[in-house]
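Removed from the display is one protein chain of the complex; every other protein chain stays in position.
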Amino acid sequence: MDALSLHNPVFATYAQAASVMILKAVGMSWLTVIRMMQVGGGFRAPEDLRATPLNPVPRPGQLAPDERVERIRRIHLNDLENLPFFLVAGLLYVFSSPSLRVARWLFWSYVVTRLAHFVAYLTAQAHDVRAALWTVGSLILIYMAIASLAAALIQ
Amino acid sequence: MDALSLHNPVFATYAQAASVMILKAVGMSWLTVIRMMQVGGGFRAPEDLRATPLNPVPRPGQLAPDERVERIRRIHLNDLENLPFFLVAGLLYVFSSPSLRVARWLFWSYVVTRLAHFVAYLTAQAHDVRAALWTVGSLILIYMAIASLAAALIQ
Partner (left out) sequence: MDALSLHNPVFATYAQAASVMILKAVGMSWLTVIRMMQVGGGFRAPEDLRATPLNPVPRPGQLAPDERVERIRRIHLNDLENLPFFLVAGLLYVFSSPSLRVARWLFWSYVVTRLAHFVAYLTAQAHDVRAALWTVGSLILIYMAIASLAAALIQ
């Protein structure tokens, strides 16, 4: 059977987890937009001070950083540092022919800890909570990359 | 037929669109370099103030942000927030066996609106133009991720 086929349950699990993580990352962009509209600021481009239907009454302070927007940007950057590598490491890991049981644990633990990391960061939990949740995902990522490397080396 | 084969026209379309988007992203790095050399500044590392063949006469202000460089960096960051996820979502979407007609529309609309977003941002068009172009691409990305998730769940 092909490794990359939705009939391979390991790949199907990967495809599910990867789709959820992609939606999560895209959601951060939308959350940034929502916060910028709520706050009426946190913009970055000078031309955003021109009056438009979405910003009818501009004011100079709109280009200043706003913590409610910056918080979402920090969460987003953390996603950019993690998710693209999970998306490719997970795909390569499928080729190492892991057991379905282990693969499911790894993929869904990654998704759950990333979503919990988001909630912890959004609600400004103590640093150590955020760090612990990030660490689980990062260790899963390292494990999958090493398993993929090993499988590719011994072929 | 294998989903991932250039003989599959949906995958071939994906491979074309993905290659163009990769070249676009890499082009942002080069555009940053070009702008930094034109401006003679916008550098970020303290060691960039040492005299070298590429920077024969350093001056302290070279580490200050320069809007002509920062604009390219903002466009680049917007790419980092979008393109890696398009690249993987598009690949997963191929496995959902979409019609070639729909897949072509989605892939090329994504490419065209991202290139238009670049032109709008580079030329400092009003925020709403940029936002509208970004929104089309983001909705395509969300649609592809949901279609991929659905296809992986029903297998």
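Read from first to last, the chains carry the letters A and B; within each, the first residue is number 1.
The working rule: a contact is a pair of C-beta atoms (placed from the backbone, for glycine too) under 8 Å apart; a residue touches a chain by one contact, two chains touch by 3 or more.
Fair warning: this is a prediction, and the values are worked out from it, not measured in the lab.
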Where the missing chain touches subunit A, by residue: 2-4, 67, 71, 74, 80-82, 84-85, 88-89, 92, 95, 121, 124-128, 130-131, 138, 141-142, 145-146, 148-149, 151-153, 155
Footprint left on subunit B by the chain that the document does not show: 2, 4-7, 12-13, 15-16, 18-20, 22-23, 25-26, 28-30, 33, 43-48, 50, 52-55, 76, 80, 83-84, 87-88, 91
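By our rule, only the chains that are shown with their structure count from here on.
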Chain centre separation (subunit A, subunit B; CA means) in Å: 17
